[in-house]
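Only one protein chain is missing from this complex, and each of the others stays in its spot.
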Amino acid sequence: MLSPTILIPAILNGLLTGAVYALVALGLTLIYGVLHIINFAHGALLSAALFAAFFAYRLLGLDPYLAVFLLAPLFFALGYALQRFIIGPASRGDDRNMLLVTLGIAVVIENALLYAFRADTRTINVPYAFETINFGFTFLAVPRVVGFVAVFLVALALWLIMTFTDMGRAIRAVAKEKVGAELVGIDVAHVYAMTFGLGSACVAVAACLLIPTYYVNPGVGNAFVLVAFTIVVLGGMGSVPGALVGALLIGVVESISGLFLGESLGQIGIFVIFIFVLLVRPSGLFGARP
Amino acid sequence: MAEPLLVVDRVTRRFGGLVAVNSASLSARDGRITALIGPNGAGKTTLFSIISGFVAASEGTVRYAGENISGEPPHRLARRGIARTFQIVQPFAGLSARENILVGAHLHHRARDAALAAAEEVGRQVGLSDVLDRPADTLTVAGRKRLELARALAISPKLLLLDEVLAGLNPSEIRDIVPLIRSLCGRGITIMMIEHVMQAVMSLAEHVFVLAEGRVIAEGAPAQVAADPAVIEAYLGHGAAAKLRASHGH
Partner (left out) sequence: MKGFAPIAAVFGVLAAVPLVVHSNVTLNFLVVALMIALAGQGWNILGGYGGQYSFGHAAFFGTGAYVTAILQVRYGINAWLAFGAGIASGAALGGIIGSLTFRSGLRGSYFALVTLAFAEVLRIVASVAPITGAGVGTLIHLDLRAQAFQFQSRALFYWVILTLVGVSLVVARLIERSRFGAWLIAVRENEDAAKALGVDARSVKTAAMVISGAITAAAGCFYAQYFLFVDSGIAYGTWMSIEALLTPIIGGVGTVFGPLLGALVVKSLGEGAKLVTGDVPGLDLIVYGAVLVLVIWFTPRGLIGGFAQVGKRLTRRAVPATTSIREAGHG
C-alpha cells in the first residue's frame, strides 16, 4: 500500500481536498481573529450555501462557477446582517453568549433546511464533473483542480483587501486592539459585521467549488465545519497562513489515513489530532497563546 | 536576626525580548509596611505577580518564611498565607459583597456558618457592614477597594500584597482608608504595597523600594528616598534632579 503509484495520488488528492477545507477554515479563522469567538454557525451557513448553489443551478441554470458571483455577495450580506442585527445585539459582547447565540443560529438554519428540504441527498450534474487533467504521472479531477487554484486566488484577494483597503486596515486594527480602534473612531460593530460578512462570503465560494463533486444535504456543513475547527486550531486561531498550511496538512492526513483505515475511521484521525493539539499546543502552528 | 518573612532574591523576568524585572532584590519588614514605588511600567505589578505565583520568575528566587516558594501556584501560596489585591479590582460581580468575602473565608472555615460569621467580621473591620448584601458591582469605587481588601483579609494572611489599593480614591476616601491599612499592621500582618499616592507612602511605609525599568534603584526610609536624585530622575526624567537643585538655589 505504500507504493508511490497509490501514495502520490492520495497526497495530491489530499492537497486538493485540503484546499477547499482551507476556504472554509479561512472564513472561520478570520472571524476568530477579529471577534475572538468560534463561529458555531459556520457549518450551517455552508449547508445553506450548498443548497443555494444547488437551486441556482436547478432553477436558474447557473453554473456553479458563475453562481459564485451571485452567491458570494449574497452571503456577504447575509453574514453582515446576522452579526449586525442578531449576534451583536443578542450577545452584548460577552464571549460565552456569543458562542451560544451562534450555536442557536446554527441549529435554526440547519433545521430550517431539514424542515424545508428534508434529509434527502441531492447532487447536480455538470458536464465537467468527471473530466480529468493529465498531470503526467496521474490524473486529477478538473473541478478539484479548479478549486485548488480558486482558493489561492481568494486568499490573495483577502490579503489585498486586508492590506490595501481602509476596511481591511480597520479590521486589522480591531483585531489587534479593539478599545484603541474604538478610540480612534472606528465603528467596531460595523467592522465586526463586515468580518462576519467576509467569512460568510468565503463559505459561499467554498460551496460553489464543492458542489460539482459533492453532495448536498442539511448535515454536510457540519461534517466540514468540524474539520474546519481542527484546521483553525492547528494552524493557529486567527492566522490566515496557518489556516492554509493547516488545511493542506489535514487534507493529506485525511487522505492517507483513509487509505489505511477506511472512510469513517479516517475522520477519527482528524479528531484525535484536534484533541491532541488542543491539549498540547492550543496556540497551534502560527497562532498566539490563547 | 531571623530572615524577613518575604525575601526576593535577584529575581528577573523576561517576556520575549522585554526584561520586565531585572535582578530585583527586596524584602518586607515583618509586621510593618514596606512600599514599592516607581514610575509606570517599572515592573512592580509583575513583581507582585511573581511573588503571588501567577507568573514564574525567569531567574532568581522568592523566599517566604524561609522557604523557597518559586514556582508554586497561587492557590498554594494563598494557603501558606500570602494574599494579594489586584490593581484593577476583580470582584465576583454576580455575587453580593458578603458572598465575595465568603469565598476567602472558606479557605480556613469549611462549614458555611463558620465562614459566614468570619466574613461578617471581616466586613465589619473593613467598614462594609452596611452594604454586605449589595451586589458587588453596585458598590462605589471606594467600596470595591474595601471589598478587595476584605476578601484578601478573609484568608487570614501573614503577608498582604496591596497593588495600588488607593488608586481612584478621592482625598477624603484616602484619609478614611489609611488608618484601616495601618491597623492591619497592629494585627501582625506584614504588608507590601505598590502605591503612587505619595502622601500615603510617606505616612504609612517604614521602608521604601524604588523600582525603575525593572531594577531596584533605591531603598530606604521614605524621606530619604524622596530626596534621592536617582529617584527624582526616574520619575521626572533625565537632568531633573540637577534642575530641581538649581531652582532651589535661587
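Letters A and B name the chains as they come in the text, with residue numbers starting at 1 for each one.
In the analysis below, contacts are C-beta pairs under 8 Å (C-beta built on N, C-alpha and C of every residue); 3 or more make two chains touch, one makes a residue touch a chain.
Worth saying up front: this structure is predicted, and the values here are computed from it rather than measured.
Every shown chain touched by the omitted chain in the complete complex is listed here: A, B.
Touch with the chain omitted from the figure is made, among B:41, B:71 or B:94, by B:94. Within the whole complex, the absent chain has one touching residue among A:142, A:189 or A:226, and that is A:226. Only one of A:19, A:37, A:50 or A:216 touches the chain withheld from this view, namely A:37.
What chain A contributes to its contact with the hidden chain is residues 32, 36-38, 40, 86, 89-91, 94-97, 99-101, 103-108, 110-115, 118-119, 218, 222, 226, 229-230, 233, 264-265, 267-268, 271-272, 274-275, 278-280, 282, 290.
Although one chain is not displayed, its contacts with chain B can still be listed: residues 52, 54, 73-75, 78-79, 83-84, 86, 90-95, 97, 99, 102-104, 106-107, 110-112, 115, 127-128, 130-131, 134, 139-140, 142-143, 146, 151-152, 154-155.
Note that in this section only the chains that are shown with their structure count from here on.
Once the centre of each chain is set as its mean CA position, chain A and chain B turn out to be 48 Å apart.
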